[in-house]
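The other protein chains are all here in position, but one chain of the complex has been omitted.
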Amino acid sequence: MIALANPARFAALARRLSPWLIGATAVLFAAGLWFALVASPADYQQGETVRIMYVHVPAAWLSLMAWTLMSLASLGVLVWRHPLADVAAEAAAPLGAAFTFLALVTGSLWGKPMWGAWWVWDARLTSELVLFLMYLGVIALRGALDEPARASRLVAVLTLVGFVNIPIVKFSVDWWNTLHQGESVFRMGGSTIDSSMLIPLFLCAVAFTLLFFTLWLVGMRTALIQRRLRGLRLRAAAEGAPGVSTAIEAT
Amino acid sequence: MTPFLALLRRDLRLAVRAGSGFGLSLLFFVSVVVVTPFALGPDLALLGRIGPAILWLAALLATLIGLDRLFQADYDDGALDLLFAMRLPLPLAVFAKALAHWLVTGLPLVVVSPVLGLLVNANPQAMAATALTLLVGTPALTMLGAIGAALTVGLRRGGLLLPVLVLPLAVPVLIFAVGATEAMAGDGSGFAPAFMLLVGIVLASLVLAPVAAAAALRAAQT
Partner (left out) sequence: MSLSATHLGFVLAAYGAAAAVVLALVLWTALRHRAEARALAAMEKRLGRGGEAPR
């Protein structure tokens, strides 16, 4: 963490890692898709629709993981004052929102054939929908604030407040009688899913996770560039450098 | 007089002063409850079934819409800095301000709700349960709203952003409040557990939300 605190070094490291991450993501997606669509069996009860699990579950896992990473980054902003923490939080939010959206859409597409309804207001679906709204709220709050330092702290507080929803989503199927499937992968007594389906599930999960990290690192580099740009524009406006338009572009 | 009571008294005085919009939240609450049946149609049975939910939604909206005033006036005239300088811990100061706000905007809603229960054709048990859950739940709404108010203080577009940020946090209160009321309107068997959970959530909010709001106020300092 300390070694990565220098933005320039981080950007250089991220740039070098990028090709490897992209390659690994592509390979894992290829393998995951192969196993998900071709080399795994249909379910005894659900038929082919079980294959939606290989997209829906990783998306849902990532929707929780992203907010957890954002919360750690928020602690980095408020407690440890790590210089890269805010950039990490900013870059993760849109990704988390997209994966939450994907989880909701694929879940709905899975629910219709399985339960007969596009949507039910049970605990897990409701809390995941609330999570999506919270992602949008965090993005909206950051967009509404002009000052970067203030924005980083306020967004950090909101993110930490919202973290209370993460255990709710996770344990909702245990605490309430829900229509949604209970925990079947990470359970105390071992998974209840057959290994022929665990393989594509894990492959797709790793693929999506690698995709997240790939895009996250690029997003962080972009955010760093934007901060640098803002600083340069403000400096140029103050110094009155020729050829640089001031008031309108200065933010 | 302790700093807490002094702050509470000051905010109460300011809230009922002319020009502060005292009574507007109540007016908004009544307006929403009156307008909703127009959207639903005259089916009295339907209205009776969802009457408590209408009251709760209206209370939620009325609370949220008035909350941006919580810190705004102090922010505008610089009194917010005095809050930081007080001997009172900031979360307690936030609690005092939110309590004053609730006494002026939330409590009137509770008092008026039985009358409005007649408008939405709720049976007597439902009306009683609604009033009770509102009494217990609106303080939590105000306290959670204080977090949103602290996060959006000074923002030009903060008015709409506050409800957007607070609604996700208010969902559990809403779920258990309406759940308890529905249970009471029926055979009353599910009321106790739902009400207990509501009380639990409310108590947790009353303790944790001021801390979060105080953190947000500190974070908002430039």
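Note that the chains take the letters A and B in the order they are written out, and that residue 1 is the start of every chain.
Basically, a residue touches a chain if its C-beta (ideal position, glycine included) is under 8 Å from a C-beta of that chain, and two chains touch if they have at least 3 such contacts.
No experiment lies behind these values; they were computed from the predicted model shown.
Asks: Would you mind listing the shown chains in contact with the chain that isn't displayed?
Replies: It touches the following shown chains in the full complex: A.
Asks: Tell me which of A:A12, A:A42 or A:A117 is the one touching the absent chain.
Replies: A:A42
Asks: For the chain left out of this view, which of A:F10, A:F35 or A:W110 touches it?
Replies: A:W110
Asks: Identify the residue among A:R9, A:R81 or A:R228 that touches the chain left out of the display.
Replies: Of the listed residues, the one touching the omitted chain is A:R228.
Asks: Tell me where the left-out chain touches chain A, residue by residue.
Replies: 37, 42, 47-49, 51-52, 55-56, 59, 94-95, 98-99, 101-102, 105-106, 109-110, 112-113, 211, 215, 218-219, 221-222, 225-226, 228-229, 232-233, 235-236, 239-244
The definition used in the following text is that only the chains that are shown with their structure count from here on.
Asks: Report the inter-centroid distance (CA atoms only) between chain A and chain B in whole Å.
Replies: 32
Asks: Quick check: in the complex, which residue numbers of chain B touch chain A?
Replies: Against chain A, chain B makes touches at 147, 151-152, 155, 157-158, 161, 164-165, 167-169, 171-172, 175, 212, 215-216, 219-222.
Asks: Within the complex, which stretch of chain A touches chain B?
Replies: 78, 126, 130-131, 133-134, 136-137, 140-141, 144-145, 147, 149-150, 153-154, 156-158, 160-162, 165, 168
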